[in-house]
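The structure appears right after this line, and notes come after that.
Only one protein chain is missing from this complex, and each of the others stays in its spot.
Letters are used for the chains, namely A, B and C, taken in the order the chains are written, and counting of residues starts over at 1 for each.
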Amino acid sequence: MGALDVLTYRPNPSEFAWTFGGAAPIRRLRPETVLELWTEDAFGGKVRGPDDLVSKVVEFPFVNPQTGPFYVEGAEPGDSLALHFVSIEPSRDWAASTTIPLFGSLTTTHTTAGLQEPLPELVWMYEVDAKRRTVTYRAKESGFVVDLPLAPMHGTVGVAPAAFEARSSLVPDAHGGNMDTPEMRAGTTCYLGVNVEGALFSIGDGHCRQGEGESCGVAVEAAMDTVLIVDLIKGVATPWPRLENDDYLMSAGSARPLEDAFRIAQVDLIDWMQAEFGLARLDGYQLLSQASETPVANVVDPNYTCLTKIRKAYLPAVDVYSGAHTRLREMASAYSAERW
Amino acid sequence: MGALDVLTYRPNPSEFAWTFGGAAPIRRLRPETVLELWTEDAFGGKVRGPDDLVSKVVEFPFVNPQTGPFYVEGAEPGDSLALHFVSIEPSRDWAASTTIPLFGSLTTTHTTAGLQEPLPELVWMYEVDAKRRTVTYRAKESGFVVDLPLAPMHGTVGVAPAAFEARSSLVPDAHGGNMDTPEMRAGTTCYLGVNVEGALFSIGDGHCRQGEGESCGVAVEAAMDTVLIVDLIKGVATPWPRLENDDYLMSAGSARPLEDAFRIAQVDLIDWMQAEFGLARLDGYQLLSQASETPVANVVDPNYTCLTKIRKAYLPAVDVYSGAHTRLREMASAYSAERW
Amino acid sequence: MGALDVLTYRPNPSEFAWTFGGAAPIRRLRPETVLELWTEDAFGGKVRGPDDLVSKVVEFPFVNPQTGPFYVEGAEPGDSLALHFVSIEPSRDWAASTTIPLFGSLTTTHTTAGLQEPLPELVWMYEVDAKRRTVTYRAKESGFVVDLPLAPMHGTVGVAPAAFEARSSLVPDAHGGNMDTPEMRAGTTCYLGVNVEGALFSIGDGHCRQGEGESCGVAVEAAMDTVLIVDLIKGVATPWPRLENDDYLMSAGSARPLEDAFRIAQVDLIDWMQAEFGLARLDGYQLLSQASETPVANVVDPNYTCLTKIRKAYLPAVDVYSGAHTRLREMASAYSAERW
Partner (left out) sequence: MGALDVLTYRPNPSEFAWTFGGAAPIRRLRPETVLELWTEDAFGGKVRGPDDLVSKVVEFPFVNPQTGPFYVEGAEPGDSLALHFVSIEPSRDWAASTTIPLFGSLTTTHTTAGLQEPLPELVWMYEVDAKRRTVTYRAKESGFVVDLPLAPMHGTVGVAPAAFEARSSLVPDAHGGNMDTPEMRAGTTCYLGVNVEGALFSIGDGHCRQGEGESCGVAVEAAMDTVLIVDLIKGVATPWPRLENDDYLMSAGSARPLEDAFRIAQVDLIDWMQAEFGLARLDGYQLLSQASETPVANVVDPNYTCLTKIRKAYLPAVDVYSGAHTRLREMASAYSAERW
């Protein structure tokens, strides 16, 4: 392997994207480029203490800023983009979570509309200790404190959608976007179908950690220093976002109600297994019925997201996407070796 | 600890229960009794080979036979039953799964009604190797074969429901029933609210293993030899089924759509934490948002089931339900020591 | 036509049924009997003024008392019951509606669970003027008053369910029950599939009027004097409740989410048209796509209910259920002629 192409990019606030689709690319790059990026947190860095209520300091729709979009040379509709996350590290020693009026899974919302008063708007500040690999939760009322493991991830990763659409960075759908799955962590490769020339991908919404479902709608939100490697797989379509790590294949469905997100992910993984391993659809259905894990990602965004995962150990020994994950893993090792 | 009360019971086919509620108790027992039970599989043992289609060999509503109900002396509405699973072992060396017309998550059904033709009705037979702890999956079309870990569990555990209702053994709800969660395994204590005198609990629907969501609606169905210890917690109510193992507290919500099952489980665990640890509801909401796991149990039954779990390590050091799980664990050890 | 069999029945409070299924019949009758019944309101008559909050005066599960069940001689599983409503008249000059904490469509509930405070519990009393055919709505805050048309109906009509179940009178499902559709009014024939010997039907939950969806969960609740004629159609099954009046055929689906109630009703009406008129299923789908009306009945009960209706004028000139509605209409005329 020769020298790696490395592109380092740290956006100014004026350079953020607020949609997938409908935003002009801020950089062009070739496949096999390493990207060293910085992403701001979902609040634009404005929630810094207990009095920084989102309803006061954040102006809608300037929520969930994305770093991007990046134009990938050669990417055309019908291809797939592979984004391999080498590292995701919090860039500050604090992070924030909040309740937001009429947002979250355990409240009426603007969509699941009702007449009750909104929940109180509260802010929880977290200390982030990158050395000890912890974030510190502090109850507001009872004095209870606990260190939770630091488990950094990106809530939002996506490309420009199909059908000439532009979607808010708050929305997850077939183009990826705000899926809010903890599986989007270092060591994972995310495959996304290309809908427009250049693919136009962005990332954002770093979380120091997140529960499955992200029930209050807000994770431990943090700015991130993230390294990823971009690759392009020509002539292979990806209808819904797929993820791969060393142990699992995963599909991510996004829809409402939540069972539809589950269904999409199941059918997509069945179709993926059929394409890669020749497993008949009903045989795939049976295998998933006994062997799949289906972690809920979010039950709060405009679409809910649910994954279906299956262990590679339960599948025929075939490298999917022509071995893209393995190759990207090797590039990541080469990069890390060079770097440190 | 003195000698354990042990009750051994193996039902004849005429003794099965087909509902929770509305069935007369087949045995009475005192709290702290060890039960050695046998449960038939969900098909009444009638699916034994690839030609035993459910639509031919099983007569509705004689599906999912339950072993029980058992009358627990002293149990009254407002109490909680604790059922600790000591061991769950397949009683045959084979198990079966199938597709069933218009049943399952990836098809129109009698409820999510439509006009398409049903999927083909197929049977997958599994070899069960209790020594190697595997079940063998064989694809019907491509020759693919894989051993999956044996992971026995009960799909159905419940008590008589409230409000004078009798519910089919196919239904999960606040009374437990057909939740189909892989967490119902040896080592787990299940807490159920008592709705009628004697509680009238039953168990059934053994699975050698099951994927999250049980997508085709049928797990690796098997008859089981199961040992459990029954306990009664007076004066403590349990609104929705709760589970506890050495590492986790869990609540199980059942409803449609799936997000409502998620919501029920989240709110129940928040209320449980508030009652046991004094954690304010919004503090509990925040903690679950960052730290809960929410495994989907089933997306196929009349209600869908989703759990919310939290690691005990993330909680104050308080034994819930006055330490029932620890006590039952010790009784299980004493029983096992006596037995083997 | 000879003399009509007339059975008059007014239950004592101790005689109410609280479930469909699981309750012993209070009367036996032959097909073609006229029933003169009295039904208590859903609150057992206990909400009589603005301070009679449901949470104070009503003890769960003693809600929605049913008059019945009635055993219909000769009724067997696979038959259909026809209940023709001759008249439904409020038996008092007042009626009541309320909000109920954590119940209704515009609030979190025990199922669509959340953490917000319940809505205030308020009572609206209505004056019922049977001569002017009005009920009077009075806003609690702004002084606004309006007379709404009196449009009496029964929210709850059902038989014992299948599969040995007993269901709370609050639940609508395939057995009928708490469908809460304004179509259940005088002049309508309701067809219900028989699941157990004798059918065991009950009625209750009179409403002076109700909006589509019954959004707060409580209509203008009233005791009713109701006359209906019971008939039995041997050897014809009815999978979901069907209604017929002089102008329309209707099917009533009950499920969650609401689209599943819609789907059930559409498929049932398509199958009904196929059975009665030989209309192919896809032709029926096309016809309903252009010509069906689909009034929402309730979005508040344990299952939501939605109807599909089609004008008889758009269908082949065939009398459904062998002309049962026409025959019952004639008996109703004969009864009324005798009576007044």
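We adopt the following convention: a residue touches a chain if its C-beta (ideal position, glycine included) is under 8 Å from a C-beta of that chain, and two chains touch if they have at least 3 such contacts.
Just so we're clear, the structure is a prediction, and the values are computed from it rather than from any experiment.
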Of C:D52, C:E89 or C:D283, the residue in touch with the unshown chain:
C:D283
Per the whole complex, from A:G104, A:G217 or A:P257 the residue touching the absent chain is A:P257
Pick out the residues on subunit C that sit against the missing chain.
97, 99, 104-106, 119-120, 122, 124, 135, 137, 139-142, 144, 146, 148, 209-220, 256-259, 262-263, 266-267, 270, 277-280, 282-283, 285-296, 299, 304, 306, 314-316
Hey, which subunit A residues sit against the chain that's not shown?
18-19, 21-22, 60-61, 110-115, 162-168, 170, 253, 255-257, 260, 263-264, 266-268, 270, 281-282, 285
May I ask you to list the residues on subunit B that touch the chain which is not drawn?
106-108, 112-119, 257
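FYI, only the chains that are shown with their structure count from here on.
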Select the chain at the greatest separation from subunit A, using centres from the mean of Cα atoms.
C
Could you label the subunit A-subunit C interface same or different, taking same to mean over half of its residue numbers are used by both chains?
same
Rounded to the nearest Å, the gap separating the Cα centres of subunit A and subunit B is 33
If you average the CA atoms of subunit B and of subunit C, how many Å lie between those two points?
35
For subunit C, residue numbers touching 2 or more other chains are 112-115, 257
